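Supplied in structure tokens, the structure appears directly below.
Let's turn to chain A:
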Amino acid sequence: MTLWLMAGLLFTPLAWAVLTLLMDFRKGRVVTWLGMLVQLLVSLGLWAVVAGDGGFHYALGGWQAPLGIELRVDGLAVTFVLLTALVAAACGWHASIYLDPAKSWHRYFWPLYWFLWAGLNAVWLGGDLFNLYVGLELISLSAVGLVALGGQAAALRAAIRYLLAALLGSLAYLLGVALIYGQSGSLSLAGIARLTEQSGGDPGLAFALMLMMFGLALKTALFPLHRWLPPAHGIAKSPVSALLSALVVKASFYIAARLWLELGDELGSYALAQGMGLLGGTAVIWGSWRAFLQPKLKQVVAYSSVAQIGYLFLLFPLTWGASEAVSMQAQQGITLQVISHALAKAAMFLAAGNLIMSVGSNRVEALAGVSRFLPFSLFSFGLAGVSLMGLPPSGGFAAKWLLLQASLGSGQWWWLVVLLLGGLLSAGYVFRIYRASFVEDSDIDHFYHPPRSLEVIPMILALLSLGLGLAAESVLSIMALPFEEGGGV
Partner candidate 1 sequence: MIDWLVDGLLVLAILTTAIATLWSRHLFRAVVMFIAFGLLMALAWVRLRAPDIALAEAAIGAGLTGVLLLDAARHLGSRGMGTDGQEDRPK
Partner candidate 2 sequence: MTSSLLYAFAGVALCGIGLFGFIRLRHLLRKLMAFNLMGSGVFLVMVGLAQRQGEPDPVPQALVLTGIVVAIAATALAVVLIRRYYHLSGQTTLDESPKEPSQ
């Protein structure tokens, strides 16, 4: 059973990429719906298997690490696989209605979309450092292709900038891998973690870890390396922006977090941990402030991503040298933040796409009067905003509550400032959109009405993000499952 689920999980996105490449947009859409269903069922099945029996290593090609590549199928990985299935299916569904089938280049949306999904799954499950590099490149290149789709000058500019940043980030990561391989002779993360635990810290490896952290932070758009993100996420088509903000930036962060949790104790340092946290905290405040100032709706949402990504980097100071309990709280808080931000930000971008489609302009002022015509999408936008602000009972609230406890538990009270100020500032930019859309003296009285299904999708995502706070316990329980040790000598 597990064998079938794993094969299905790895095979479906790649196979669907090939299938949809051979079709035009309309046929590709129908085939994609089928693929989403398969992928959702397989992800759900795997989640249930892991929830029931615990995690395991999966040796590809039957070759054990370090010779072969082993996948690490644990609670966290399958949670993210399931999250990806949910969000990607929602974005794909939205795209299948949102994108114009008459434009010939939109046929290439589907294969790129499926390759992106395949890359994400490869990263969540990856347990081999070089394989993670290839997975990252799979994600980056398909994401760049999606941003550039359509080929207008501004989109190309954003895509080139994105591509260059992503390539530099991957190269820094790969250089770290080269050093680690030179030192330990292995590429399996589990094996390397065991080796460093035995031999203790090593300056060469510590430098490698720093290089990898730099590369991954660049790909995650951590302040001050964030400048490629707003143009790319702002200019892409809304379903693409949703995918990029909700999932793609999380992939590189996920690798950074995995490396940190496995190797950070031996190879990290207090300065590195605090430095990452400081940059994250600055990102929260700077990103929120910039979001507040943006004249364009999608730029507001994109800068909000820069801010929300900042919270994730609090993982580093909150787990370094902390007690088991505090570290666990921080990890749980970050996991919830990843999930709730993914759901909320996807909802926000999709709703923003609907609003832009409705008023025919991407400027915030142009939203005047939209509250009368499109209350449903505006409401989804607001609900997602509630989660970003961290108000109860949203997932964002549960996440920040855990982070708050971890900050107090480890005696690092200064992160409270970030948590509180970030919430207030995000309230600022969400209410700014609301105020603009409730302005009554609008001279436009004609609004285009997007199909109802386009409005339903962001609503579902926003409600999930809101409800996550109530189900936080059960979502997090799978993380604490036993994991089959061994593998990766």
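Selection rule, in plain terms: all candidates are chains of the complex that A comes from, given by their letters.
Operating definition for what follows: a residue touches a chain if its C-beta (ideal position, glycine included) is under 8 Å from a C-beta of that chain, and two chains touch if they have at least 3 such contacts; residues count from 1.
Just so it is clear, the model here is predicted, and its values are computed rather than measured.
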item: Complex partner of chain A (touching, any copy) among 1 or 2; value: 2
item: Interfacial residue positions of chain A with respect to candidate 2 in the complex; value: 130, 134, 137, 141, 144-145, 148, 151-153, 156-157, 159-161, 163-164, 167-168, 171, 174-175, 177-179, 181-182, 185, 187
